[in-house]
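Working notes for the structure below.
Shown here: the complex without one of its protein chains, the others still in place.
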Amino acid sequence: MIKLSIFLTLTLLISTSTASVQDFCVADLTGPQTPSGYTCKPPANVTAEDFVFTGFRKGGNTTNIINAAVSPAFDAQFPGLNGLGLSIARLDLAPGGVIPMHTHPGASEVILVVQGSLVTGFVSSANAVYVKKLLKGDIMVYPQGLLHFQINGGGKTSVAFASFSSPNPGLQITDFALFANNLPSMLIEKTTFLDDAQVKKLKSVLGGTG
Amino acid sequence: MIKLSIFLTLTLLISTSTASVQDFCVADLTGPQTPSGYTCKPPANVTAEDFVFTGFRKGGNTTNIINAAVSPAFDAQFPGLNGLGLSIARLDLAPGGVIPMHTHPGASEVILVVQGSLVTGFVSSANAVYVKKLLKGDIMVYPQGLLHFQINGGGKTSVAFASFSSPNPGLQITDFALFANNLPSMLIEKTTFLDDAQVKKLKSVLGGTG
Amino acid sequence: MIKLSIFLTLTLLISTSTASVQDFCVADLTGPQTPSGYTCKPPANVTAEDFVFTGFRKGGNTTNIINAAVSPAFDAQFPGLNGLGLSIARLDLAPGGVIPMHTHPGASEVILVVQGSLVTGFVSSANAVYVKKLLKGDIMVYPQGLLHFQINGGGKTSVAFASFSSPNPGLQITDFALFANNLPSMLIEKTTFLDDAQVKKLKSVLGGTG
Amino acid sequence: MIKLSIFLTLTLLISTSTASVQDFCVADLTGPQTPSGYTCKPPANVTAEDFVFTGFRKGGNTTNIINAAVSPAFDAQFPGLNGLGLSIARLDLAPGGVIPMHTHPGASEVILVVQGSLVTGFVSSANAVYVKKLLKGDIMVYPQGLLHFQINGGGKTSVAFASFSSPNPGLQITDFALFANNLPSMLIEKTTFLDDAQVKKLKSVLGGTG
Amino acid sequence: MIKLSIFLTLTLLISTSTASVQDFCVADLTGPQTPSGYTCKPPANVTAEDFVFTGFRKGGNTTNIINAAVSPAFDAQFPGLNGLGLSIARLDLAPGGVIPMHTHPGASEVILVVQGSLVTGFVSSANAVYVKKLLKGDIMVYPQGLLHFQINGGGKTSVAFASFSSPNPGLQITDFALFANNLPSMLIEKTTFLDDAQVKKLKSVLGGTG
Partner (left out) sequence: MIKLSIFLTLTLLISTSTASVQDFCVADLTGPQTPSGYTCKPPANVTAEDFVFTGFRKGGNTTNIINAAVSPAFDAQFPGLNGLGLSIARLDLAPGGVIPMHTHPGASEVILVVQGSLVTGFVSSANAVYVKKLLKGDIMVYPQGLLHFQINGGGKTSVAFASFSSPNPGLQITDFALFANNLPSMLIEKTTFLDDAQVKKLKSVLGGTG
């Protein structure tokens, strides 16, 4: 009797809430984006797998010029966090590895070292420099949009995880923004005070033209 | 003459603003959702009816085990408030009726008693208890996401209206979250310290399995 | 034994969380305001009373020219909802009573009729008119910042409650903004196309100068 | 060698970021709107032209009854600023020109005079009046949703640009909201205290009915 | 010469921006809180140390009844992330350890396993259950405000880091909210359907009264 009537209540509550409840919005990567993120996959098609990302079990390939790799789990890679206000990335830095000077236009970041150590820091709008060496377990916060970097000065590979205050923080590596596209050398030189030879050298290395 | 020229102005202003003006975004319930709510019904199809909800003229059926009913006017029931940052629900509690311990994951709430009285309260993250008896006309605020409840300790039916700071506040009734689905008893017991017999009893009442 | 060790855990968890937990921010009305609201009363001084407002037990005095009264429970009157994203007000309209054309610059509103009936509506940026008669239990939403009004066309006092999507929605009654201050008549006439006699008449009624 | 490996890195970083990066959301004006704005044009179709608006080279036509014109570059006219939190409009006021009393329901505004001068001001929720004469180069801020106006009291055309804190601020001109639609005269008179003759006169001028 | 004039420019830019620039707002824990967080420490007193937290080098003490520990780096423990929209916590779970069923009222969470494994999951407002076993390197997202838990079912200590979409996410452990304070047993029983004996047993274990 009790069971029956609570079932009725439950049904009523659930029947209305099934339609309306949207605690989450797993990204439908095939649909259009909006300023607030991707449109949502129908809730009925959502499973536990949508909320789990297993791409961090191995680090990225660090056999490259920066001896480092960034593996993002932003909304495009991990649709389950669409609209939920945060994301994460794995950083692998071989000895001597560097994540070059960069910004995230859309998020603040907390970095956590889980293996090895990192020398890292950021520069504020007032051009003040905040640099520290982080050991395993240490975290540092970089306020939104400011230039920052990570260097592995130790003798073994360092691994870190970066958490972001947005599912889509963006990543603008200063050197790539300047030298890895067709931005004319003349414009680069005028707006950075860099010498022509320096600009051309880096364009050559990074594949830029113009 | 004057009339003509102002008509021209009006037409100019209106012709641009008709396209751009979107003071509201009546939900198109057939379209996809986004992290900011439903997509909008075309403004040309919107009428005054879209902004009115008449489903609260009668209370919900309280002949159930909790002797109470919750009737939501969230965005899924009342498309006109999509994107507008608030919603509302009607609560009916027969004598002895209870809205069980629950949270709204996405909103703060103000409750207003319009008939009878309620004993109600919430528990903070610091585990502090804030309980009060509300008479007709009284309001209480429950901060976002915290456990709260309402009990009609009086001799006649109480009616209250709950306002929320989101068009889609969500509703998670602790007992239903634990005992009205297939969450394995072992996991429930380990994570709530409840006895196996208690868990099984409530699963039986609420229709849970596992 | 079990009890002891959980106490230890509890203590640890609580000791850190007592300092940090701020689920709410009861307004310290004596402190400065900020763009996000008032500064917070120290949590240790907060009691259940801070979350309850009893000023709506009686309606406001409607023996005035509009035959109506608005009683707000915004953050300044109800400090407990500071920072929580919503507020509420009680409206009493005697027969023939009117809440004159007005806007809330900082919030959308849902109105709920709990006694009598109301003729109410709003005008959009596209100058479209949305008017409806609401009966007891009906709700209507007015999107943020748009002109709206309420009229009691029935034979007995109507009572309604307005919920807002901000703890500090503001209230700008068009007539008071134009005629109840020292805004020069010449400026009013130029910016509203109203006749000089009309402006002076309303300034006289509403106490304006200039 | 170096070049090759950095290319690899670049490719990896770019290949993931091409899919995920959404620094902007150029409006697809053919798609549905959402509470956060229009859906986005596919990034691959976006060009520099999407971020530029050239419609302000000439002012609007001021040969009308208000001797003024408002030319908006909101998201519907300038799709590139969809989702970016701001917009802009050009104001031209011939001598004696007036932008009538109005509000922007969805944004604060900063006005900048680039030619001539303006007498301008706003009224607060407390009915306080803030009026100033602005010379070329001066700016004034009108807080969100409050009534404000601009008058060119000088002998030559004034030009100003208004910046808004939203890509879709809305624009509600009080006179048009009251007199340029089918809002019944009786309702206008009851909610504004205006005389019947005054209401009918303005309805006649502005093309209203009812 | 060049150097001199750029110094002048620099000085001008810096002199204005030194006062205005506030990329960050390191919490002044001695000042009042606001709905947006703590007031800011004067920028001139801020050093690199303010942006680094070293409290995660060692895990919390897990010799307690839940065989687990939560160590938060929220704004109260790590003032540098005040206002920056994210925070982080370390979780240590000995074999058999459990983080009991809980919610974070103010944030979504991403958990990252860095040692061992976890069985974890959450329940939605629609009472759907999403449970998964996470291995080292795996992440799972729990949408804001929903009940979730973590269990170490493996034979060695597991370590995880939880990232939150707020500097002050809150933490409400259901059992502590119900049984570790003075919430009257009668109210608990009426609002949870738990048996009196069960309530009293848990109150006894967790130190509750009433």
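Miscellaneous remarks
We just call them A, B, C, D and E in the order they show up, numbering each chain from 1.
FYI, contacts are C-beta pairs under 8 Å (C-beta built on N, C-alpha and C of every residue); 3 or more make two chains touch, one makes a residue touch a chain.
This structure is a prediction, so every number in the text was calculated from the model and none was measured.
For the chain that does not appear, the touching partners among the shown chains are A, C, D, E. In the complete assembly, the contact with the undisplayed chain comes from C:66, out of C:26, C:52 or C:66.
Contacts to the hidden chain, counted on chain E, fall at residues 2-3, 5-10, 12-13, 16-17, 19-23, 25, 28, 31, 34-40, 82-84. The chain not displayed touches chain A at residues 98-101, 103-106, 119, 121, 123-125, 127-129, 131, 143-147, 149, 151, 170-172, 174-178, 180-183, 187-188, 190-195, 198, 201-202, 205. Residues touching the missing chain, restricted to chain D, are 14, 17-18, 21, 23-24, 43, 47-49, 51-54, 56-58, 73, 78, 80-81, 84-88, 90, 107-110, 112, 114, 121-122, 124-127, 130-132, 134-146, 161, 163-166 (touch as defined at the top).
Heads up, the rule we're going with is that only the chains that are shown with their structure count from here on.
Listing every chain that touches chain B and chain C alike gives D, E.
Counting only chains that touch, the fewest steps needed to get from chain A to chain D is 1.
When chain A is laid over chain C using CA atoms, the rotation angle comes to 180 degrees (nearest 5). In summary, the interface at B-E recurs among the listed pairs A-D, C-D or B-C; the equivalent pair, sharing over half of its contacts by residue number, is C-D. Between the chain pairs B-D and A-E, more C-beta pairs are in contact across A-E.
Farthest chain from chain D (centres taken as the mean of C-alpha atoms): E.
Mean C-alpha positions place chain D and chain E at a centre distance of 41 Å. Chain A and chain B have Cα centroids lying 34 Å from one another.
Multi-chain contact residues of chain B, defined as those touching 2 or more other chains: 17, 21, 23, 34-36, 39, 84, 105-106, 121, 124-125, 127, 131, 143-146, 170-171, 176, 180, 205. Those chain pairs judged to touch are A-B, A-D, A-E, B-C, B-D, B-E, C-D, C-E.
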